[in-house]
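== chain A ==
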Amino acid sequence: MTSPFLEVEDLRTVFHTPRGDVCAVDGVSFRLTAGETLGLVGESGCGKSVLGRTVMGLVSNSRTATVTGSVRVGGVDVHGLKPSERRRLWGPEIGMVFQDPMTSLNPVKRIGTHLTETLCRHLGCSRSEARKRGVEMLREVGIPEAARRMDQYPHELSGGMRQRVVIAIALACRPRLLIADEPTTALDVTVQKQILDLLASLVADRHMAMILVSHDLGAVAGRTDRVQVMYAGRTVESGATGSVFDDARHPYTDALLGSIPRLEDPPHTRLRTIEGTPPDMARPPAGCRFRPRCARAEEHCGHVSPVLASLPAADTPGAGGRQVACHYPIVLEGATRGR
Partner candidate 1 sequence: AGCAGSDGSGGEKTPSSLSKEEIYAAGLVGEQQAGDPVDGGTLTLADYSEARSLDPTKTIPNGAAGGNALAAVYDVLVRYDQESNSFQPWLAESLTSDDDTTWTLKLRQEAAFSDGTPLDANAVVGSVGYYMENAGYNTLLLATNIKDMKPQGDDTVVFTLHKPWSTFPNMLASGPGMIMAPAAYRGGPDKFTPIGAGPFILDEYKPAEELVLKANPDYWNGKPHLDSVRFVWLASDDDRVKSLADGTVDAANIRAPQALEKARKDGFRGLMFPNGVGSIYWLNNREGRAASDVRVRQAINYAIDPEAVAQRVNGGAGLPGRNIYSPTAPYFAEVETADFDREKATALLEEAQADGYDGKLTYIGQSDQASQTQAVTIEAMLEAVGFEVELDLLRNIADQTERIYVTHDYDIAVAGMSIPDEDPYSRLATNLNSKSPQNPSGYANPEMDALLDKLQAASGEESTDLLKQINELWQETIPGVAMGAGAFFIPWNDNVAGVQATSETLLLLGDAWKS
Partner candidate 2 sequence: MARRILVPLLELLAVLFLVSVGVFLLLALVPGDPAVAVLGEGRTPQEYEQLREQLGLNDPMLVRYGDWLGGVLTGDLGTSLVPPQTSVLDRIVSALPVSLELAVLGLALALLIAVPLAMWSAYYQGGRVDRAVSVATFALLSMPSFLIGLLLIAVLVNALGLFPRNEWVRPGDGIAQNLAHAFLPALTIALMEAAMFTRILRADLVTTLREDFILAARARGMSPIRIMLSDALRPSSFSLVTVLGLSIGRLVGSTVIVEYLFSLPGMGKLVIDAANQGNYPVVQGAVLVIAVIYVASNALIDRSYGLLDPRTRRAHV
């Protein structure tokens, strides 16, 4: 195996808010090699975006936040860098695609300005050179009439088109790691597919590493190599995508999969539900954070936090590296489960 391009070790992000400290990311670790795609899934508020931003270094130690643990990108500790050095990473090393293409483009700047200023800053190319490359980038992400689009304002484009622009900007400096934070949540289904396909093909072409953040399990399922399921700031389960979705071991993952209506099921099929709501992150429950909603919880779960432990390879046919944080993981009942 090649050495990992991204190493995240016991990452913990704490926000200091007036209501108290919020531990939005609580001891997450993972590795990612070039060409690999990692899916981060979980319900709203479970810390996916904060994790993405902390990995990038956009959230770092400050008056309002404390970050511990380490993030190494290409061997460099992101949080040990000076701000100006870190800025130099953003673009050529790490790119980011945001959830909402409506708000992640400056409404008063032309598309072209967004692209060229990034190129000028990082590659030091001249304006005309940057413009040429910008047009190329737009073409590459499948935008027709790219040259004309350069002079348009974001509001003059459709949502899907805008998201393509955002991707083009993120990829303009050919980063080696792309963090896509729910890149398709705001888009229509038909467009969503196009964008996900686009990202997948770009990652493949450029041999990039990508973190795909999503709460849509379906979106992650087809397009990632590995997946991490998060709940209340912690990783509850991780492993090869197919393996996790086909036989979930954590009660949360299992319940989540069961609560999604499937096209294959006949109409009026009752869905499985997870009762209750995710915990308030300022006052998380003791022990396992999923305990209050968990059907399998025992007394023990309320006291001791389960650690993310690897499952024995024998237990996980097909793929290795499965990890689960549960005292009472679901035990395989043969091949009947899954989709």
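What we mean here is this: contacts are C-beta pairs under 8 Å (C-beta built on N, C-alpha and C of every residue); 3 or more make two chains touch, one makes a residue touch a chain; residues count from 1.
These made the cut because all candidates are chains of the complex that A comes from, given by their letters.
Please read these numbers as outputs of a predicted model, since none were measured by experiment.
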item	value
Of 1 or 2, the one touching chain A somewhere in this complex	2
Of all residues in chain A, those that touch candidate 2 in their complex	53, 56, 58, 63, 84, 87-92, 94-96, 98-100, 103-109, 117-118, 121-122, 153, 155, 166, 169-170
